[in-house]
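A single protein chain has been omitted; all remaining protein chains appear in their positions.
Each chain carries a letter (A, B and C) given by its place in the written order, and its residues are counted from 1.
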Amino acid sequence: MTTQLRNLINGEWVEATTEKFTPVINPGTQEVLAECPDSTPDDVKRAVNAASTAYVEWRQTPVLSRTRYLMTFKNLLEEHFEKISKLVVKEAGKTIDEARGEVRRGIESVEFAFSVPSLMTGFKVEDISSGIDETAECQPLGVFAMLAPFNFPFLVPMWFLPVAIACGNTMVVKPSPTTPLTMDYVFKLWEEVELPEGVVNLVHGGVDAANALMEHPDVKGVSFVGSSTVGKIIYEKSTKHGKRVQIQGGAKNYLAVMSDANLATAVPNIMGSFYGCAGQRCLAGSVVLAVGDIYESLKKELLTAARKLKVGYGLDDASQMGAIATQKSKERILGMIKKGIDEGAELLLDGRNLVVDGYETGNFIGPSIFDKVTPDMTLAQEEIFGPVMSIIHVPDFETAVTTINASNYGNAASIFTQKGGYAREFKYRVNAGNIGVNVGVAAATASFPFGGKNDSFFGDLHGQGPDSVRFYTDYKVVIERWV
Amino acid sequence: MTTQLRNLINGEWVEATTEKFTPVINPGTQEVLAECPDSTPDDVKRAVNAASTAYVEWRQTPVLSRTRYLMTFKNLLEEHFEKISKLVVKEAGKTIDEARGEVRRGIESVEFAFSVPSLMTGFKVEDISSGIDETAECQPLGVFAMLAPFNFPFLVPMWFLPVAIACGNTMVVKPSPTTPLTMDYVFKLWEEVELPEGVVNLVHGGVDAANALMEHPDVKGVSFVGSSTVGKIIYEKSTKHGKRVQIQGGAKNYLAVMSDANLATAVPNIMGSFYGCAGQRCLAGSVVLAVGDIYESLKKELLTAARKLKVGYGLDDASQMGAIATQKSKERILGMIKKGIDEGAELLLDGRNLVVDGYETGNFIGPSIFDKVTPDMTLAQEEIFGPVMSIIHVPDFETAVTTINASNYGNAASIFTQKGGYAREFKYRVNAGNIGVNVGVAAATASFPFGGKNDSFFGDLHGQGPDSVRFYTDYKVVIERWV
Amino acid sequence: MTTQLRNLINGEWVEATTEKFTPVINPGTQEVLAECPDSTPDDVKRAVNAASTAYVEWRQTPVLSRTRYLMTFKNLLEEHFEKISKLVVKEAGKTIDEARGEVRRGIESVEFAFSVPSLMTGFKVEDISSGIDETAECQPLGVFAMLAPFNFPFLVPMWFLPVAIACGNTMVVKPSPTTPLTMDYVFKLWEEVELPEGVVNLVHGGVDAANALMEHPDVKGVSFVGSSTVGKIIYEKSTKHGKRVQIQGGAKNYLAVMSDANLATAVPNIMGSFYGCAGQRCLAGSVVLAVGDIYESLKKELLTAARKLKVGYGLDDASQMGAIATQKSKERILGMIKKGIDEGAELLLDGRNLVVDGYETGNFIGPSIFDKVTPDMTLAQEEIFGPVMSIIHVPDFETAVTTINASNYGNAASIFTQKGGYAREFKYRVNAGNIGVNVGVAAATASFPFGGKNDSFFGDLHGQGPDSVRFYTDYKVVIERWV
Partner (left out) sequence: MTTQLRNLINGEWVEATTEKFTPVINPGTQEVLAECPDSTPDDVKRAVNAASTAYVEWRQTPVLSRTRYLMTFKNLLEEHFEKISKLVVKEAGKTIDEARGEVRRGIESVEFAFSVPSLMTGFKVEDISSGIDETAECQPLGVFAMLAPFNFPFLVPMWFLPVAIACGNTMVVKPSPTTPLTMDYVFKLWEEVELPEGVVNLVHGGVDAANALMEHPDVKGVSFVGSSTVGKIIYEKSTKHGKRVQIQGGAKNYLAVMSDANLATAVPNIMGSFYGCAGQRCLAGSVVLAVGDIYESLKKELLTAARKLKVGYGLDDASQMGAIATQKSKERILGMIKKGIDEGAELLLDGRNLVVDGYETGNFIGPSIFDKVTPDMTLAQEEIFGPVMSIIHVPDFETAVTTINASNYGNAASIFTQKGGYAREFKYRVNAGNIGVNVGVAAATASFPFGGKNDSFFGDLHGQGPDSVRFYTDYKVVIERWV
């Protein structure tokens, strides 16, 4: 019998009060890795209450002590680096190198939280009027909730949790029921850290658990990463319950390749952008804008490079691209490909029938490339979240910018060029939260805010960087006179 | 016939496309000062479109030039200081000195925006990985909406508008239909500033106009100040339309007076807190917590002081307290007083039957004081927004803090004491956004964030200070490699 | 008889206690404009004492009030804009447009000081250990001295004085005895501002006055702008007396023109850099590095453009380049040209014998260009501070960078290119404080720190921007426990 995951509430591993479980499946092998419980509102209540109680003392724990727990945590993560990476491969399907990359990035987010003692500072002005001083105290708020997506089971919670607790808050994390194992493992490490009970809590589950978190009066704020559709609902629902919210949604990222681009470096970069994590990330490239006369040579080189990509099981070192996270996702992507063909795009490279030797049941799709895509096609407008590249040929820089800015999303966009002038205009004018210049995956590092534009982000304060400290703290203004 | 106000859209004064008008009434005299149009969604659309168009060039105008317009604006405000102050008296009912205070504070907010060139800065790290640089560009967003309350017709819009446009955004302001004249006058000054057309727009109106602003896709964010009830609706509705929002709601402010307090300075301070603006401000004191054995002497001194307060028409220099802004407000306050009596509180000082000579029709209520109030009474829980003081006798500091923290609101709270220890615990533990220590009206100055806790504030970034710059800008992360 | 300038000490214009005076001469006409006193150590003592006394109350004046004086000051500067500009022309010799540019920039520095209420903030962390709070109070220091150079009689003092006093300090300014009239005029405006007496003081003089300022125990810090030779002495001497110091010294600025540069925009830019203010500014170009095969065409275009420049009296609107500030400077520049010829450089354009009609006695030198300059020549190493361009032909980018970095100075350097890659490496590797990319005069705006490298700057905190606020304030750390 497969393991049934439990929740970590107030320092204890407890069973969810539910009969409903979702199987956690290795997308490369279809092996059932565990059963993830669909925790009930009651489970959530217990977790929030624990966090609420823990908050009282945790807030009073000096910030240097709070971050020191995180240093111990980081050391444990380094020690368990390979184990965590392998878990990510198993439940999310990506390659081991991609998983290692994810874990490294996640650790960087833990490291960022070491700077909270320097960032979580109030400010003060003496004599705002004669003999009266004014201080903006920077204080934590209480309990926060984090709702994680399936594609980065380690990284995404690390964007939020370390900063949240370093700031003196307590937290309840709800991983995706598709990929809950990584966080499950990580929370076991928290036990070794000997963090006070209730400071971090893990609740497995789906919509019911999410709703219960949004509705609980003690939850002060919600951080969500996932699709724009769900994100919108959560944005509205959380605010209805008076909470602060930050929502990172979906994406449709354009990469513009200017005619002066250095293809030798651009092409491998573009490959990484489109096919890294099999396209299942919010920073993945989705459309190539071939600008002007680079179109033919670029197309040729992309095709050649994509054909060479070795798709395989993530734990096989030779694999360069892994599996699609779920059967359902795979079907959605296949549907999108079909739609592309139906709408008249030309499928230059067809990854639909790819079979991986020894992993015939795996959810694999090979790198796919559409040519002759136009801006009005579904391929150019909707998020695919799979290894599908669409090429649009545009005449000039101006059209490239206009095409990008017509998107409903605005997560990332890149330009490949040697000209400083194009780069400047691109970063100035393109309405996307993350801009790459000769960089295909414009991933903000941990000390920089990470967010998008349009439907790719709802709220104001982004995850990561100083924004995250501001999100997890509040200013209380004190006016003092002593006569 | 009274003047019908017009909207300022794209630099032109235009009539609203409506037949519905609200009379603007001087609450001290019942004189109808003007007719305020109930602008339609079409009017709003026109204003937002104008702002949207103006944004393109305004954003590219250097920030030093943008703030220089505000310096001219400030000079005009200084020149028209008395006229604006008098308008505030006429439409809002407060005394001329209170109005002058409001205008002075509002000008300070304009002055704060002069620092936007120093505050609106992106940040950069070289070599985030070898040869790759990362920048968080700090950029404006587009069109913003400001929904203002009736009680500070000049000050509240100034918290938002100057920073919004200094940051490169454009704006639509909708004043309260109860007190629209001040903004109407102020926007005439914008014409003298020769600000590019469409950068600031004025739309008069009520719920329909507000809704249209929240629904327009070009509006990037909404700032609202008003009651918590309306604020909640706006928070939910604006987020439903994907916008960033900040909501400053109602209040129920407690002032704790410790037994070691210096009554000679505390009492006048408390008077100002409760009866300034006739209690119609979100920082007004509402409940006095008399701690321990200071109760009797404090009560006596408060009563003596309150009795001496001269209520009168705002433009009469001798008046120390002015009118209630609307007849409807007056009725609500009278209802609250009645409820207080009904629930068993003792009305020590009854301001209900006060008549001001020469202004017999004015909406006046005299300073009122309830004794023997208990935390469960309506008087202790609901916002009154009028000149009514409730005294609760509590045994000790601990009870004082607990009582305050039981409130649904959390805008402001003050303590009067000589002990540093009480002050520290008070500001550390009391869950209110603004804390006064020997200060009855804990008003954050313009360079400090202004917000509350619980139902007194929804959102994360406050108005004023660095928060306001963050609210009116977005970070766009750029990752650059040049090979 | 010509006017003898007086000192402004403690709000009163008083005569210096000296018999020594320097004539202030209009370099375009040789007219004696005034006599500048060589103030004695006693005069300085009186000024510092006045500043010291004024400090006590000035420090306690709320920062908002302090900056409001500066707003009034700014309005007066705008009003007197043309008068000040003309004074600058008369005593410094530059053209009226250059003078207007200087005054505009100076006013921007005043405007920057409006942001001091937002920038002069202490910071605070609660619970650094249990129940103990820590605050870094940001406080002013006392009296500061500013020693100004002759070439920007208005602008340079404005880099320092407004921020110094906005931060709560008081100041003594000593202008250059060569160009003291502008500050003399400006300090008359301070009287209209009704700034409290003693907050700003003006002492005219030379070395003796400078020494007395450095030696006075009440002077907390010294800001100096001038030559590196004098700067070094002042750096050492001021520190000997325990003061904080910031020294902006001389320059030898290189402009590298890559072969892909757009000459149509680059050449006018280069002209402005070399011949603006007749080369008498620390950001003036001094050497053109013609990189690769652009050498011939660049040389030709520079020569053509330089020949067209109209040299003349500054108040003559047609003049594009003005006079050399002093006869002595002119001789020094002529000596440098002679040395250039002696060392084997080729003088393509010889400005030595230029005579301006109607201003035959003026200190004029026409635009001069040396070709075939090598890095070891005096022309390439020493500051000329005059309208002399040296062209060095270098084979490639790498040599350009190496050549620049071999200089003892490091004030500014520019590159002209279309390639983002060159720009990135240039700004990353070139050891100069101010880098221009397709910009010939890389002048930091008022909210950015302004300083150089090597012998171009001594100290750590630069003038302007947040650095200047840090220079004029000190952090005092407070650790509080209340038990």
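Heads up, the rule we're going with is that contacts are C-beta pairs under 8 Å (C-beta built on N, C-alpha and C of every residue); 3 or more make two chains touch, one makes a residue touch a chain.
A quick note: this is a predicted structure, and the numbers were derived from the prediction, not measured.
Undergrad: One chain isn't shown here. Among C:68, C:393 or C:470, which residue touches it?
TA: Touching the chain that is not displayed is residue C:470.
Undergrad: With respect to the chain omitted from the figure, which of A:38, A:133 or A:184 is a touching residue?
TA: A:133
Undergrad: Out of A:140, A:153, A:386 or A:466, point to the residue that touches the absent chain in the complete complex.
TA: A:466
Undergrad: Which candidate, C:65, C:130, C:265 or C:297, sits in contact with the chain we can't see?
TA: Here the residue in touch with the unshown chain is C:265.
Undergrad: Applying the definition given at the start, please give the residues of chain A touching the unseen chain.
TA: Looking at chain A, the ones touching the missing chain are residues 64, 67-68, 71, 74-75, 108, 111-112, 114-115, 117-119, 126, 133, 419-421, 423-425, 428, 445-447, 465-466, 480, 482-483.
Undergrad: Could you pull out which residues of chain C are in touch with the chain that's been left out?
TA: 125, 128, 132, 134, 136-137, 221, 232, 235-236, 239-240, 242, 244-245, 262, 265, 418, 423, 427-428, 432-439, 442-445, 447-451, 453, 455, 458-462, 465, 467, 470-471, 474-483
Undergrad: Since one chain has been left out of the picture, which residues of chain B touch it in the full complex?
TA: Touching the missing chain: residues 60-64, 117, 120-131, 135, 137-139, 417-421, 423, 437.
The working rule: only the chains that are shown with their structure count from here on.
Undergrad: Whose C-alpha centre lies nearest the centre of all protein C-alpha atoms?
TA: Given all protein C-alpha atoms shown, the central chain works out to be B.
Undergrad: Same or different: at the chain A/chain C interface, is the fraction of residue numbers used by both copies above or below half?
TA: Mostly the same residues form this interface, as more than half of the numbers used are common to both chains.
Undergrad: What whole-Å value do you get for the distance between chain A and chain B if each is reduced to the mean of its CA atoms?
TA: Here the centre of chain B sits 38 Å away from the centre of chain A.
Undergrad: As a quick test, compute the distance in whole Å between the mean CA positions of chain A and chain C.
TA: So the centre of chain A lies 49 Å away from the centre of chain C.
Undergrad: Could you list which residues of chain B touch at least two other chains?
TA: Within chain B, residues 423, 428, 445, 447, 465, 480, 482-483 contact more than one other chain.
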